[in-house]
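Input: a single structure, listed below in C-alpha cells.
Every protein chain except one is present and positioned as in the full complex.
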Amino acid sequence: MNRPRRPFTSADLCLGTAVLGVALFAALMAPWLAPFDPIAQDIGQRLSPPTLTHLLGTDGLGRDILSRLIYGTRPTLALVALVMVLSVPIGLTVGIVAGYCGGRIERLLMGVTDVVMAFPTLVLALAFVGVMGPGLINSAFALALTGWPAYARLARTETLQMRRSDYLAAAEMHGIVGPRLLWGHVLPACVPSMQIRLALDLAAIILAAAGLSFLGLGMGPPTPEWGAMIADGSKVIFDQWWVAASPGAAILLLSVAFNLIADGLRAAGDPSRA
Amino acid sequence: MQCRLASILAGLLLSGVGVAAGVPGTLVVVQSLDDIVSLDPAEGFELSSESVFTSLYQRLVQSDPDKPGALRATLASDWQPGADGQSLVFTLRAGATFAGGHAVRPEDVVFSLQRAVRLNRSPAFILNELGWTADNVAGFIVKTDDGHVRVSWPARVGTAFVLNVLSSTVASIVDALEADRHQVNNDSGNGWLHTHSEGSGPFRMRRYIPHEALVMDANPRAPLGAPLLKTVVIKNVADAASRRLLVEVGDADIARDLGPDQIAALRGKPDLRVFESPSASVHYLLFNGSNNAKPVLKNPALWEAARWLIDYDGIAGKLLKGQYLVHQAFLAHGFPGALDTTPYHLDVPKAREILAKAGIAPGTAITLDVFNQPPFNEIAQSLQATFAQGGIRLQILPGVASEVYGKTRTRTEEAVWLYWIPDYYDAHSTASAFALNREDGTQSIAWRAGWHIAKLSAQTIAAVEERDPAARIRDYEAIQAEVQRSSPFVIALQERTELVMRSNVKGYRQGLTAEMVYYDRVTR
Amino acid sequence: MDCVPQGIRAVPDRALLSVRDLSISVSAPHGERLIVDRVSFDVGAERVALVGESGSGKSLTARALMGLLRRPLKVSAGRLEFEGVDLRALTPARWAAMRGSSMALILQDPRHALNPVLRVGRQMDEVLRIHQKLSAAERRDRTEEMMLAVGLAEPARTARAFPHELSGGLGQRVMLAMMLVNGPRLLIADEPTSSLDESLRDQVLELMVSLVEHRRMGLLLISHDLQQVARYCERVLVMYRGRLVDVRRTQDLAGAEHPYTRILWSCRPGGRTYGTELPVLVRDADERLDMAP
Partner (left out) sequence: MRARYGRRVLRRVAGAAATLALTIAALLVVTFALSSLSPIDPAIRLVGDHASAASYQQARRDLGLDRPWPVQFARYVSQVLRGNLGTSSSTGQPVRDDLAKVFPATLELATLAMLISAAVGLAFGLLGAWRPGGLTDGVIRILSLAGNSIPIFWLGLLALYLFYAHLHWTGGPGRLDDAFEYTIDRSTGLVLIDTWRSGVPGAFVNAITHLILPVLVLAANAIGNIARLTRAALLNESAREYVILARAKGAGEARVLFAHILPNASGAAVTVLALSYARLLEGAVLTETVFAWPGLGRYLTTALFAADVPAILGGTLVIGVCFVVLNRCADLLARAVDPRIL
C-alpha cells in the first residue's frame, strides 16, 4: 500500500512543529522580539529576579535573560543544525557504503567507526576544541567528530537488512545500480530509523555544548548560546535559580519538540503503528 | 556478617548523615588542588603548593604573620651582616629538630639551598637573583661551625633584599639525611619529596593523593611550638558551588575560592564567618607591543585610552563585589612603597577623544586572551562592553592558563588580561617584572609587552642596589608612577582574599602572598 | 463496478462465522477513511476462498475476524458472530481464549511469522499451554502427534530447530500444526503459500484441505491467486478496493459476469510471473537500535 505521506497527521507532530516553529521564528525575528540588547550590560541591575522590565530576570552581568534566550536560539539552532549537517551525511555515507559493498571495504569502514566510537567522547571534543580554539564552528566540528559513528552503524544495519530482502535484488534487476541505487533506494529506507536517534541526539548536542562551557571551553562570550547560559547560571544556582532555569527549560522544551516531531513523522509514515 | 548487615540497615535508617559534627582537632579545608605539580619546596611553585609549604617547612627567616612587612627569625635564631655588605652569618636555632626527629644542622641548610639552585626547577630563579648558579653556589653557602652558616652572594644587592629572598619557600630547609636516603637517580630526593614532607614546619604530611586530598598531622617537635590542631585535611573540590555547600553544611571548616555571589549568599549566616584579607595579587591588561602584525598595539594612545575604558568601580564594586579593590600601580597595597593613587576611571568620551586624536579608527578589533575560569570571564566581558563604547572591538579568547602563558612567552597574543603575584616579599620581584627590560630575552613582563625602556630599567636596577630603605621606597614610587602613566599595561585591580569559615574556627591567619597561610594557631 | 448488490451471499448449511456489514477504517485528521466497506458473508464447515489483489482489504478482513486489529484501525460490524457468540462484545481475555483454540490463523511467510528467537518446539508447546491444562509429557506427545500429522517426519529434531533453520515448506507445516493442535473450528489462512516455491504450493494446500476436511472444520483461504485456490475451495468471495464484489460457487467461475472476477480468472499466474509481487507486510521498517552518547 503506497499511501501518500501526509506530514501533519498527528497531534504530536503539530505540537512539536509548533514549538520548533516558535524557536525558528524567534531566531529570525530576534531583533524585533527581544526587549533588550542581549549583550548590553547593566552591572547595577545584575542578578535581578524576574520583574516587569526583565521578565526572566538578569544574569551575572546585568543582561536581560529573555533577550538572551531569544537571541540564543540563533547560535543554539545553528550549532544543532551544523552538527547534524556534518555528522549525518558522513555517518550515512560510511554506513551505507559499508553495508552495501561488504567485504574488505566494510571491515575497513566499520573498523574506523569502531575506533572513533572507542574514543572517550569528551577527550576528543576537548582536545579538538583545545587545538582549534573555541567558537561555534569548532564546537560543532568537535561534536560532529564523535557523533557520526552512531549514524554509520545505524545506516549499515539498515542497508544490510535491505540487502537480505528481495527488494534490492528487484531494483538491481531493473538496472538500478551504483550510486542511484544507494541514493534513491537504500537511503530512504534509512530515514525512518534515523529519526528517533536524531531527536534524542539534538538535546544531547545542546547539552554537550553546555558541558564544554561548564569546563571553560564554550563558544566564547558574549554569545548567548543556551548551553553557555546554563553553565553560567549554575554558578549562582542556589541563590539566583532563575538564571539557569530559563535556558534549562528552553532546552527541555526544544528537546521534547524534536522528539515529538520524530514520533509524529514515524506515525505519519506508517499509520499501522502509532 | 549478619550482625554487620543489621547494623548497616539500622545505620541507613537512622543515619544522621550530613549533619556533620566534624572530627575533633581536625580542620577540613576545601579548595582546588588540581594545580599542584610538586610538594618539593625546591620545585613546587603553584598557588596550592605554596599555601602548604609554610605549614610543612621552615626557612631561616620568614615573614612575621602578625607584623606584615616584618621578618621573623625562624630556623635561624639570629643573623649578622658581614663587613663587606655581601654576606650574612646565620645562627641556627638551638635544639631545632625536623618532624622526623633529626636535629637541624648547618649541613641541612647548605644542602637545601644548594639543592634548590642545582635542581633548577621553577622557583630557582628567585635564588638566581643573588647571582647563585648551579656552578658557583657551592662557594657561597658554607658551614662555619656546628651552629652557624655563612651565606654570601655575588649580586650587588643589599642584605634586606637577601633576607627577603631567603624568606621565600624555595629556601625552605629540608632534612638532608632523609632526602639522601630517598634519593633515586641523583635527584636529591626530589621524587620522594613530591609527595612527602621532610621539614620542620608545624605540620608533617601524612598523605598526599594528587587531585584528591592532602592530609597533614601536627608536628609536636616544631621548633616554634606545636600547632593547636591535630590534623589538617585539604580536600580537592573543584567545583565552587560544591565547596559552598560543604562549608554551609559543616562538612568543611574553610572553603576557599568562592565567587562573590556565593560569599554574598553566605554572609550573615549564623554558623559562618567571612574571612577577609588583602592579597598581593594585582590584575592588569597587557598590550603586546612586539606583535608586529598589529601596529596599533604599539601605539601609546591606545594604552592611554584603555586606561579610561575600564569600569574599575563597576568591576570592583558590583561585578566582583568585595573581592577586588581598584588599584593602579604594580606594587600591591600593603607592600612597602606601594603607590596608592588611582588617577584613572571610566571616561568613554575622553578615551574616544584620545583615540580620535591618534587616528585610531573606531571599530578597531583586538583579541583579548583570558583564563577560562571565573572571574576572568566576567572581567573580560565587562572590558568588552566598555571598550565597545570607546570604539574598540575586543574579541575574547578564553584559554587554559598555561595556554595563555604560552602565548605571552612567545609574544603571539594581541592583548591579554593577567594577574601578578610577587614571587618573594620584596618590591624588586614585581618591579623587575614590570619595569625592567634587559633586552636580552629575559622574560620580564616589560619584555613580553615589547616595551623598550632603557632609562626605567636602569632606575629599577639602581633601586634594588640601593641600601637605604627610605631611598628605595622613593625609587619604587617614582618607577610605579612612570609605569602607571606610560606603560602598555593597564593595572586595574588588586585582589582581596575572601574565605568562608565555620564560626568556631579561630586563629586562622593569612598574609599578602601565596605562602603566607598559617594553620598553626587555628582551633576549632 | 457497483453492479453487484451489497447483500449478495451464499448461505452455507450451518454458519460457523457470520459477518454482516464489516467495515474497517483508519482515523485520519479529517474524519475517517474507510479501508474495508460493509462486507458481509458467512462461513460454515466448508472451504471458502477470499480473493483479491493486494491492497483490496482481504488480509485486514481476516485479521478483523480474529480481533487482531489495533489502533488507529477501527472495526465496526452489524453482526460478527462465531458459533453463535457475538465477537463484538468479547473482552480481551475471552478473545485470547478463543484465538488459537476455536479460530486459528495461518500467515504467509513462516520465516517472519514464527518467532525467530524461540525454538519451534517451545512455540508449539506454548499454544497448548495457553489453552489446555496438560502435563509437559502430554503436551510433548500431542505436539509430536500433530507434527507427524502435518508431515513433519522428525518431530523431535524439528522441535529443537529455530525457525530460520527450517525451509519454507517445513515452516508452513509447523505453523499449520501449531494452529490445528487445539482442534479449532475455523482456520483462516492468509496467503499461506505465496512465500513458497511453486512446486510446494499444491502440496501444502492439499495437506491443509485434507486436514480441514478430516476434522470437519471451516476454512477461509485468502489469496490473490484465484486460479489456484479455486481448485481447493467450494465457494469464492471476490474483494476489490475494500468491497465484496462477487460471490460464486467455484464451478460457476468460468461463467462469472463481474468484470473483476473475470480478470482474476483469466490472468493465470504461473512460473513466469512468480516473485513479481513485493512483500506486503512491512518489515524492519522502524527504528533500528543503536546507541551513541
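Descriptive notes on the structure:
Which chain is which? They are A, B and C, in the order written, and residues in each are numbered from 1.
We adopt the following convention: contacts are C-beta pairs under 8 Å (C-beta built on N, C-alpha and C of every residue); 3 or more make two chains touch, one makes a residue touch a chain.
These figures come from a predicted structure and were not determined experimentally.
The hidden chain, counted over the whole complex, makes contact with A, B, C.
When you scan B:R59, B:K235, B:R307 or B:R524 for touch with the missing chain, the hit is B:K235. If you put the hidden chain back, the residue from C:D37, C:E126 or C:D202 that touches it is C:E126. Contact with the omitted chain, checked across B:A155, B:V215 or B:V326, is made by B:V215. Checked against the full complex, the one of C:L17, C:L87 or C:L107 touching the unshown chain is C:L107. Where subunit B meets the omitted chain, the residues involved are 4, 7-8, 11-12, 15-20, 22-23, 26, 28, 30, 34, 37-38, 45-46, 120-125, 128, 191, 194-195, 206-207, 209-213, 215, 233, 235-239, 241-242, 245-246, 248-249, 251, 399-403, 405-409, 423, 433, 441-443. Taking the complete complex into account, residues 63, 66, 68, 71, 92-93, 96-101, 104-105, 107-109, 112-118, 126-127, 130-131, 162, 164, 175, 178-179, 281-293 of subunit C touch the chain not shown.
Take subunit A: the residues that touch the chain left off the picture are 111-112, 114-115, 117-124, 126-128, 130-131, 133, 196, 200, 203-204, 206-207, 210-211, 214-215, 227, 230-231, 234, 237-238, 244, 248, 251-252, 255-256, 259, 272-274.
Convention: only the chains that are shown with their structure count from here on.
The chains that touch subunit A as well as subunit C do not exist here; no chain meets both. Once the centre of each chain is set as its mean CA position, subunit A and subunit B turn out to be 44 Å apart. Here the spacing of subunit B and subunit C, counted between their Cα centres, is 85 Å. Shared interface positions of subunit C, i.e. residues touching 2 or more other chains, are not present.
Residues of subunit B that touch subunit A in their complex: 240-241, 244-245, 259, 261-262, 264-265, 311, 314-315, 318-319, 372-374, 377-378, 380-382, 384-385, 395-398, 400, 403.
Residues 39-41, 43-44, 46-47, 60-61, 130, 133-134, 216-218, 220-222, 234-240 of subunit A are the ones that touch subunit B when the two sit in their complex.
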